[in-house]
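Here is chain A:
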Amino acid sequence: MNHAGFIIAVYGITFGVIIGLVVYTIRQGRNLSRTVADKDKPWT
Partner candidate 1 sequence: MNTETQTFTGVGTPATRLYGLMAIVALGWVLLGGLFFTPEDAVQGDAVRIMYVHVPTAWIAYLAFIVTGVASACWMIGKKHSIGFDRVAGASAEVGVLFMAMTLLSGSLWGRITWGTFWVWDPRLTTTAFLFVTYIGYLAVRGLGGTAHQRARRSSVIALLAVLEIPLVHFSVVMWRSLHQRATVLSPDGDIKMDGIMLFTLLCGVFGFSVLFAWLVSHRQRIMAMKDARQTTAIDVAVTERLKEAQS
Partner candidate 2 sequence: MSMSTSRIARAVAAKDLRIELRSRVVTNQVLPFSGLVMVMFAFALDNDDVLQRVAGGLVWLATLFSLFMLVQRTFAVETYDGALDSLRVAGVNPQGIFLGKSFALFVQLLVLESVLFVAAVVLYRVNVNGSGVVLLVTCVLCATAGLAFVGTLYGGLTAGARGRETLLPLLLLPVVAPVLICATRATESAFRSGGVTVGEGWPWVGVLAVFAAVFGLGGLLSFGSLIEE
Partner candidate 3 sequence: MSAHSVINFVDAVAVYNGYPALAGVTLSVERNEIVLLQGPNGAGKSTLLRACAGLMPVIRGTAHVLGYDLTVDRESVRERVGLLGHQNGLFGELTIAENVSFWSTVVGASAEERTSAMERMAIDGKLAERRVSELSAGQKRRCALACLVVRRAELWLLDEPHAGLDAKGRDEIDRIVKEAAASGATVVVASHEIERAQQLATRTVSLIAGQVRESQ
């Protein structure tokens, strides 16, 4: 596979950023939901 370096870089960056954002969002969601009472969570 020629240009392998570039292609791996694109996949690495894109999936890396996505996974990073997902983990960050989940952790942020968990931390916040501990400090907020249930009544303030419209989705529950």
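Definition applied: a residue touches a chain if its C-beta (ideal position, glycine included) is under 8 Å from a C-beta of that chain, and two chains touch if they have at least 3 such contacts; residues count from 1.
The candidate set was assembled so that all candidates are chains of the complex that A comes from, given by their letters.
The structure displayed is predicted, hence computed values, not measured ones.
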**OP:** Would you mind pointing out which option among 1, 2 or 3 touches chain A in this complex?
**Re:** 1
Subject >> Partner candidate 1, residues of chain A touching it in the complex >> reply: 1-4, 6-11, 13-15, 17-18, 21-22, 25-26, 28-30, 32-44
